[in-house]
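Here the complex is missing one protein chain, while the rest keep their positions.
Read from first to last, the chains carry the letters A and B; within each, the first residue is number 1.
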Amino acid sequence: MLRRGLTLVAVLAALWGLWEGYRAFGVAVGLTWPFEVNNRTMPHIHDMIGQLFEPSRRNGPLLIEVLGKASLFTAKEAAVGFALGAGVGFLLAVVLVHSMLLQRGFLPYIVASQTVPILAIAPMVVVWLGGRGLPGWFSVSVIAAYLTFFPVTINALRGLQSADPRAHELMDSYAASRWTVLWKLRVPASLPYLFAAFKIAATASIVGAIIGELPASIQDGLGGAILNFNQYYASSPESLWATNIIAALVGIAFFLAVVLAERLVVRRAPENLA
Amino acid sequence: MTSAVVQPVPRNFGRMMGRRARDWVPAIVIFVLGIGAWEGFVRGLDVQRFLLPPPSDILRTFWEQRDTLTSAGLFTFKEALGGFVIGSGAAVVAALVLARWRPLGDALMPYAIAANAVPIIAFAPITNNWFGILSPASKMVIAAVICFFPVMVNTLRGLTSVRPQSIELMRSYAAGEVEIFRRLRIPNSLPYVFTGLKVATVLAMIGAIVGDYFGGSQEALGIQIRRSAGIFAFEEAWAAIFVASVLGIAFYAAVALVERLVMSWHPSARGSRTE
Partner (left out) sequence: MNDQAAVVSLHGVTKDFARGGVRALQEIDLEVRPREFVSLIGPSGCGKSTLLRVIGDLVEPTSGEVVVNGKSAHQARLERDYGIVFQDAVLYDWRTAAKNISLPLELLGWDRARRTERVREMVELVELAGFEQHHPWQLSGGMQQRVAIARALSFDPPLLLMDEPFGALDEMTRERMNMEVLRIWEESGSTIVFVTHSIAEAVFLSTRVFVMSPRPGRITGVVDVDLAQPRNAETREQERFFELVTEVRELLRAGEGDGARVGEEVSS
């Protein structure tokens, strides 16, 4: 426990050192490649963090408050999208695992669907759902769901098929129904794979939520905040950096939530590492 | 000698292709049905035509604008490719270093995995400020960072997922660390590396295109999609998306092909076998 804490401190210190070190070096030498190093391109880290406790605009609330609200907003979108995508993905996998024919028919498209930059069709999704009277943030959730369902489907499929054939034979010897086999054998066997997918999906849903907010012109979330502070970059670069730090923390928090859930739910055999 | 021996993969190309072609039939059927349904549904019911044009219209628009679209596609692909090469290259080097100094590698692995959870795309405005909004470098950097962590984590895992007995064997030959790397860890890691690379191709394309959402050159595909959608010219937007898709699939397939050639020994390349 102590060692973990120390490693964390060491890593953060190393990152801080790299940043400030490169910055000091770049300023001293007048570095222009790959990019010019100055207060605008590389603000001090303590300035970035300090900015959180400044008002976000004249007489306005503190930046950290604004970002906190934006984070919650985006997190909600991402969570809904994650739940939707994971649910659909899992259902899809359950259907596919029972039919080789359906698998061969649909898998190539499921894979290919990820090469379609969904974020590219985000504007269309927003217009379509908006036309149906659904709130803007829901479109964002749909986009997040699209990014979530793919890793979940693929991994769930592999997981549902991962049980030892002999375990299946045992079930057959009990004349177990498909439903029983599904819930007593396939699903428990698929848990490690599911959690691997959830870890990827957690990040994907946050990314989807942030980016999805842009074409939806949503102001209340992190995506909107990034766009907003991007406009004021010249006068206050620290604000954009602070926003990005918060966004990074939100992404990591989502990921850690899944890791925690995994620890509680799944007990794995240690990996063979040498 | 009665022990069963498995024949090497048959050299009979025709037979191999025959089996493969049969596997693909359901997918082809679905494709045809899907396209047909899309076309029929949208035309027949005149539904959402402006949002989801029929495939025929999309293809027609693509053909009309093929010059702009292909040049935009290549521009964006260059950004993606550059990011892919830089990111994956750095990742492999980093993984080799971390595998060599295991205590460091073990300590940093969780951080690498966590770093992968950071929405890198959010940093696009910053790279725009660093390299200039029009410069391909700004998107390349984003793509490179997105590729870095998955490739590094996979490669590191491949370098370290070695059976203890294989290490004992090498030690019995008094092999040093360098030899162990060269003859054991690196060949062992190849399947993992290629898994990472295939994921990276998709991520690099997405990084390059979506990076444009925060601003970019008019020549880039992402900007074209955004602009077309903004003026509700959805046929053009979908034609651009079609180009992006094709490029993405081609990129992935190219890496998969290299994988096949390099790893002809791998079980997944086998034809039929009995165990």
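The working rule: contacts are C-beta pairs under 8 Å (C-beta built on N, C-alpha and C of every residue); 3 or more make two chains touch, one makes a residue touch a chain.
Keep in mind that what you see is a predicted model, and the values were worked out from it rather than measured.
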> For the chain that does not appear here, which of the shown chains does it touch in the whole complex?
Replying inline: B
> Looking at B:L184, B:V199, B:I223 or B:L247, which residue reaches the missing chain?
Replying inline: B:L184
> Looking at B:A175, B:A233 or B:V246, which residue reaches the missing chain?
Replying inline: B:A175
> Which residues does chain B use to touch the chain missing from this display?
Replying inline: 3-8, 163, 165-166, 168-169, 171-175, 179, 183-184, 187-188, 190, 263, 265-267, 270, 273
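Keep this in mind: only the chains that are shown with their structure count from here on.
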> Within the complex, which stretch of chain B touches chain A?
Replying inline: 23-27, 29-31, 34, 48, 51-52, 107-108, 111, 113-114, 116-119, 121-123, 125-126, 128-131, 137, 160-164, 166-167, 202, 205-206, 209-210, 213-214, 222, 225-226, 229-230, 232, 234, 237-238, 240-241, 244-245, 248-249, 252
>> Applying the document's contact rule, which stretches of chain A touch chain B when the two form their complex?
In response: 7, 11, 34-35, 40-41, 101-102, 104-109, 112, 114-117, 119-121, 123-124, 127-128, 199, 202-203, 206-207, 210-211, 214-215, 222, 226-227, 230, 233, 237, 240-241, 243-244, 247-248, 250-252, 254-256, 271-274
